[in-house]
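Here it is: the structure, laid out below.
Each chain you see keeps its place in the complex, though not every chain is here.
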Amino acid sequence: MRKLLEAVADGSLSPAEAEAELTGYVTGEAGRFDAAREHRRGIPEAILAEGKAPEQVTALAETALETTDRALLTRLSDRQLAVLESALADSFPDVTLEHRGDALLVETADRERPSVDATVGIVTAGTVDQTVADEAEIVCLDAGVAIDRVDDIGVAALDRTLDQVDRFRRADVLIVAAGREGALPTVIAGLVDTPVIGVPVSSGYGHGGDGEAALSGMLQSCTVMSVVNVDAGFVAGGQATLIARTIDSARTDPD
Amino acid sequence: MRKLLEAVADGSLSPAEAEAELTGYVTGEAGRFDAAREHRRGIPEAILAEGKAPEQVTALAETALETTDRALLTRLSDRQLAVLESALADSFPDVTLEHRGDALLVETADRERPSVDATVGIVTAGTVDQTVADEAEIVCLDAGVAIDRVDDIGVAALDRTLDQVDRFRRADVLIVAAGREGALPTVIAGLVDTPVIGVPVSSGYGHGGDGEAALSGMLQSCTVMSVVNVDAGFVAGGQATLIARTIDSARTDPD
Amino acid sequence: MRKLLEAVADGSLSPAEAEAELTGYVTGEAGRFDAAREHRRGIPEAILAEGKAPEQVTALAETALETTDRALLTRLSDRQLAVLESALADSFPDVTLEHRGDALLVETADRERPSVDATVGIVTAGTVDQTVADEAEIVCLDAGVAIDRVDDIGVAALDRTLDQVDRFRRADVLIVAAGREGALPTVIAGLVDTPVIGVPVSSGYGHGGDGEAALSGMLQSCTVMSVVNVDAGFVAGGQATLIARTIDSARTDPD
Amino acid sequence: MRKLLEAVADGSLSPAEAEAELTGYVTGEAGRFDAAREHRRGIPEAILAEGKAPEQVTALAETALETTDRALLTRLSDRQLAVLESALADSFPDVTLEHRGDALLVETADRERPSVDATVGIVTAGTVDQTVADEAEIVCLDAGVAIDRVDDIGVAALDRTLDQVDRFRRADVLIVAAGREGALPTVIAGLVDTPVIGVPVSSGYGHGGDGEAALSGMLQSCTVMSVVNVDAGFVAGGQATLIARTIDSARTDPD
C-alpha cells in the first residue's frame, strides 16, 4: 500500500491506476469503469457508446486504456468515433485501432494481446445481423481467440448453408445471429455437433419483429443449443470466449 | 314453398331438410347446424367434437347427414366415436366412415363425392403435429381434392426434408404443420415455388411452447408464405381446398 | 465457367452479372442482393428502402437492374426516390418506372414482363391501408399478374362492401388489407368462395392498435382464410402471385 | 333503531333483515351478501355460483331472498341447482324460478317486479355465446326491462344479420356477444344508430382464443360502441339496465 502511494507520489502510477489497483474501479466524470471485471469474470467491461455523449465515451475509453491497456467500444456512431480519434491523437498517440462495424478495439503499444488456441465461428443470416455479430467478434478479437466469420447464410437460400457445413464443423464453438424467424441456428445445429450459441436480432417488423419471434424460436429449437438476449452480440462473444479459453487450457495443459 | 311444405306433409322431405332448404340452418337440441355454409363459402361446417357430450355430437352428425349427405367431425374422443358409431348403426346404417386420426368423414350412400383435379401436399414436422394435419386432410378428403401426405420431416434431420423436394414441387399447394420453433414451413418454402400455408402447432413447453413461438416465427418468415392460427388444421385444409378448386376450374375450363 | 470468365474479360458480362450467374448473389458496398431468389422461390428480392441511405437504395437498385433487368422497391421516401431517379438518369437512362404509392417497379428496356392469366383482387378497408396494399400490388405487377384493386371498402359502410361482391367473386385470389379491428377480410370471405389472404395493418391507437387486434382477429376468423404478418403487403402479394402462377399453369397447360 | 330491534325481538323481522337494514350487509357462513347494492347502484348483487359449494350457493340465495325478496344466480351447475331447488322447497316453498341457460332468477311471492318501459336487444353470434348472453338477460329480466333476444346471427352468414336490422333499430340499447374475432358488434353498430355494448366471449382456441382477439377487436372497432370484459354478460346486462331505466324515466316523466 505504502509502495503504491509512493508510486503515485513520484508519478510512476496515475491516480486512476492506483484506484483500480486498490478497488478494481475507477470513478470519473463520465461514470464508473470496472477495471477488475476481466480479472473476476474473464471478460473485460465494454463501453456501450449508445446514448452517451462523445466526451463521455472518450473519457471512459481513456480510463480503460490507462488501467487495462486497451478499450473495447460497441455501438459507436460516426460522430462519437471522430471525437474519440481526435482525442486519442493527443492523449494516447501510439494506440492501434481495429474496427468491426460499429465496434472498436483500441490497444496501447504496451498491451500484449493473448493468443487462445481455439476457434469461434461467427455466422450471420443476413446483412442486418452483421452489427450484432460484430459485437461478438470484437470480444473474441480482444481475447485473442481465432475467429472464422461467415456472413449472409440465410435459410431462404439453404444451399449456401449446406455448402459451409465442413467449415462449421471445424469451429470449436459457433455463434449464429439471425433476426426475423431466427431459424438459422436451428438449421446449423441440426447439421453439426459443435456447440451453438444463438443470438436473436431485432430486425423485423410486425408481430414478433423486435427479436421476440427469433428469441422464442431459438428457445423452442428442436435441436440442442443455448441462447442470449435479443441483440446481445457482446454476451454471445463473451460466452464463446469463456468456452474457447477452457478448450485452450485443455490443449495447452491436457492433464 | 307450397311444394316444399307438401313434400314435408307427404314425408318425402324431413322437417330438418325443409328448414335447411328455406333458411340454410337446422336448429336442434344440440345447437344449430349451418347446412348452407358450403354453398356460401365452399367449405362445409365441421362438427368440433371437443367439449361436447357424445349425444350432442351424434345429434349434430345426424342433422348433417340428413341435410348435406355427410358429416365432418374433428377432435373426436374414443367415447364420442363409440356412441356415434352405435347410433349411426340404427339411424344411418348405410354410411361409410373414413378416419384421419381424431377426425372423421361420414358419408351416406347418396353422396357423390366431387373430384378436384389438384393436389394438396400435407407435411408434418413431428409425430405430435399429425393430429393437426389430420384435420387439414379430412377437409381435403371431403372436397375430393388429391392429397399427398408426408410425415415426420423435421428440421433437426434436414436430409429427410431435402429428399422430398421433388414431391413438394409436384403439389399445387402445400400445408406444413410444425410446433416448437416452427421452422419447417420456412425451410420448405425456401426450396420450392409452390404456395405454402404454415400451421403452428402447440406442442412445446416453456416460453412460446403453446404455439406462439411457431406462430410468430411463421409470420416473420424470411420467405413468402401465409399462415393460419395455432392448431387450426381445419382452416388450413379449407384454404388449400379453395385454392385447389380454383386450379381445378382452370384445368377443366381453361378460358 | 471458362466461357463466363472470358465474357467478363471481354466486357460482354459485368463482374456483378458473372457473380450472380455463379453464386446467385451479388455483394456490393450497400449489402448483398439475392439475384437468384426469383429462380428459387418465384418471387424476386425486393429492396426495402426504409432505414437505408438513398445511396444504398440506389446501389442496390442498380445491381438488381444489372443482374435481373428490373428493381422492385418498397417504402421509398421522397428523398430516396429523388436520388434514385437522378442516378438512374445516368446509369440506366432507358428504364421505365411504375409507381404504386411508396412502392416502385423499375424495368430496363430488355425486360419482357411475363403475363400471368389469373387475377388477384386487392381490397383495402380504409385510406391508411393503401400503402400496405401498394406493396402487394407492386409484386403482382412485376409478375405480370392481372390486378383488380378496390379501395375504401370499410365495414362501417357495409353497403359498399356488398356492392362489390360480384367483383370479388371474379378474382382468382383476394388480398384484403385492414387495420383497427380487421373485420373486412372476414366479412368478404363469408360472402364469396374465393381464397382470401388477410393483411393486418398497424393503423390504430390504444390497446391492439399496432396491428395486433387485426392480426388476432384474422387468425380467429370464423370463416376460412389465411393471414400474413402485420403490414406485410409484400408477403401477401408474393403468396397471391404464387397461387396465380399455379392457376395460370393449369389454364395454359390443363393436363 | 329501537323499533327495528323490537321487530327483531317480536319476530316480525329476522336478524338478517335487521342487519341488512342497518348496515346494508348480511354476513353468513357462506360469505357476505351486499343487500344494499341495488339501492346504491341500481343493480342487485348476483351470486356467482362458479367455484362455490352447493350449500354456500343455497345459503347465499336464501339470504338474498330474505332481505331483498329475490335471488339472482349465474353460472349454476346442475348439481348446484338440484341442491338449491330441494332446499328452497322447504325454506321458501312459494318462490317462482325463471331460468336463462345457467342463470336463474328466484322471486318470492312478495316481490313486485318493476316494469321498465324500454327494450334491450340481446344478440349472439353463435351457440357458444349464448351462456354469456343469458347472464345479461337475467339482469334485465330481474329489473323488468323488456328484452328482445336474437341468437346465432354470425358474421359468416351476413344475410341473417342484414335481415334483422329493423329489429335492431327498434331496441333502445343493444348487447352483442361474440367470440372468435368478435366482428358482429362492429357490423351491427355500423348499420343502426342504437347504442351498442359489445361482449367478447372466450370461445376460440389458439392465439387470441381466450377472448383477447374479440376484446381487442371491439376496442379497435371502426364504429362507435362501448365494451365490457371477456364473458362479462352480467356487466353488460347491468349497464343496459341502467340506460334502460334512464330512458324509462324520460318516458314516464318527460320534463
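A, B, C and D label the chains in the order they appear, each numbered from 1.
We take it that a contact is a pair of C-beta atoms (placed from the backbone, for glycine too) under 8 Å apart; a residue touches a chain by one contact, two chains touch by 3 or more.
Keep in mind the model is a prediction, meaning the values are calculated, not measured.
For this homomeric complex the structure file specifies 8 copies in total, of which 4 are displayed in place.
Operating definition for what follows: only the chains that are shown with their structure count from here on.
The chains that touch both chain A and chain C are B. Contact with chain A and chain B alike is made by C. Compared with chain C, the chain whose C-alpha mean position is the greatest distance off is D. By residue number, over half of the contacts seen at A-C repeat in one listed pair from B-D, A-B or B-C, namely B-D. For the touching copies chain C and chain D, the fraction of interface residue numbers used by both exceeds half; the interface is of the same-residue type. Once the centre of each chain is set as its mean CA position, chain C and chain D turn out to be 50 Å apart. The centroid of the Cα atoms in chain B and the matching centroid in chain D are 38 Å apart. Inter-chain centre distance (chain A to chain D, centres taken as mean C-alpha positions): 62 Å. Touching two or more other chains at once are residues 126, 154, 156-157, 206-209 of chain A. Judged by the touch criterion defined above, the protein chains form a pattern that is neither an open path, a ring nor a star, and not fully connected either. Inter-chain contacts, as defined above, occur between A-B, A-C, B-C, B-D, C-D. For chain C in complex with chain D, the residues that touch the partner chain are 125-126, 154-158, 162, 180-183, 186-187, 190-191, 204, 206-209, 212-214, 216-223. Those residues of chain C lying in contact with chain A across their complex are 24-25, 27, 31-32, 34, 36-37, 40-41, 200, 202, 211-212, 215, 229-232.
Considering their complex, residues 40-43, 118, 172-173, 189-195, 197, 215, 219-221, 223-230, 232, 235-236, 238-239, 242-243, 245-248, 250-252, 254-255 of chain B touch chain C.
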